[in-house]
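A single protein chain has been omitted from the complex, and every remaining protein chain is retained in its original position.
Let's look at subunit A:
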Amino acid sequence: MKIVVCVKYVPDIQSDRRLVDGRTARDGGDGTLNELDENALEAALAVVEAGGEGSVVVVTVGPDDAVDAVRKGLQMGADEAVHVLDDAIAGSDALGTARVLAAAVRHVGGADLVVTGMAGLDGLTSLVPTALAALLDVPALPLAASLEVTGTTVRVTRNLDHASEVLEADLPALVSVTDQANEPRYPNFKGIMAAKKKPVTTLTLADLGLDATLVGDAGSRTQVLEAAPRPAREDRVLVNDTGDAGVRLAAYLVENQLV
């Protein structure tokens, strides 16, 4: 069983996140492995452990610092890492990112199972997993709250807005997992030391044989025209309850025609 886990390096959600020229600023030194991708790593490691054999390759696409994201994956227990690093990738939309990831998965010889997080906590579009599956021509089983591999079949349960589902597909397949799927392990000292010896391969678009015009700003089908911090809310009211706060709130809601 060979599993590729795709992870993203994102600005820490507790940090002051900004857009510069329509792109997420990644220069704050506050970057981190996307929290939801820890669930993807945990799910992949658990599948290998349950099956008693297999390997996990962790792949990321991003600037220099993004290597920290795959290092964390190696510390958790992944066997090897790939970092696709190329200036031409900056400004990619979800499809552009999926194209780079698909090329990287092919470059490492394909996978029986590709696992991703349910979303990147910066863009939150949730488009990449399904687009990646489509590009790899494998079935997509997104938003798994649980995941089970039996023989060559993968089965997931998922909770949607209006229904819950059980989905099944034959491998190879792609699964994205939610933060309900598991409790990610913390890298222990042994894991951190072992990770230092694990291989991290850095690849360019040329190494992947990917045409630079298909990715980055050049390949993006959407363009951010404007971006600005939203103005702070005005006329804010803060009261200490002295016994009649509920009554006063009711008056506020009625006065502002909110109810």
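Methods note: a residue touches a chain if its C-beta (ideal position, glycine included) is under 8 Å from a C-beta of that chain, and two chains touch if they have at least 3 such contacts; residues count from 1.
Keep in mind that, in the parts below, contacts and distances are computed from a predicted model.
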Omitted chain (choose from "ABC transporter permease", "Cytochrome P450", "Electron transfer flavoprotein subunit alpha" or "Acyl-CoA dehydrogenase family protein") - UniProt protein name: "Electron transfer flavoprotein subunit alpha"
Options A:K2, A:R17, A:H107 or A:K198, residue touching the unrepresented chain: A:R17
Identified contact with the non-displayed chain, of A:A50, A:A206 or A:V254: A:V254
Those residues of subunit A that touch the unshown chain are 13-14, 17-19, 22, 36, 93-95, 98, 118-119, 121-131, 134-135, 137-143, 155, 159-170, 173, 178-180, 220-230, 233, 235-241, 244-247, 249-254, 256, 258-259
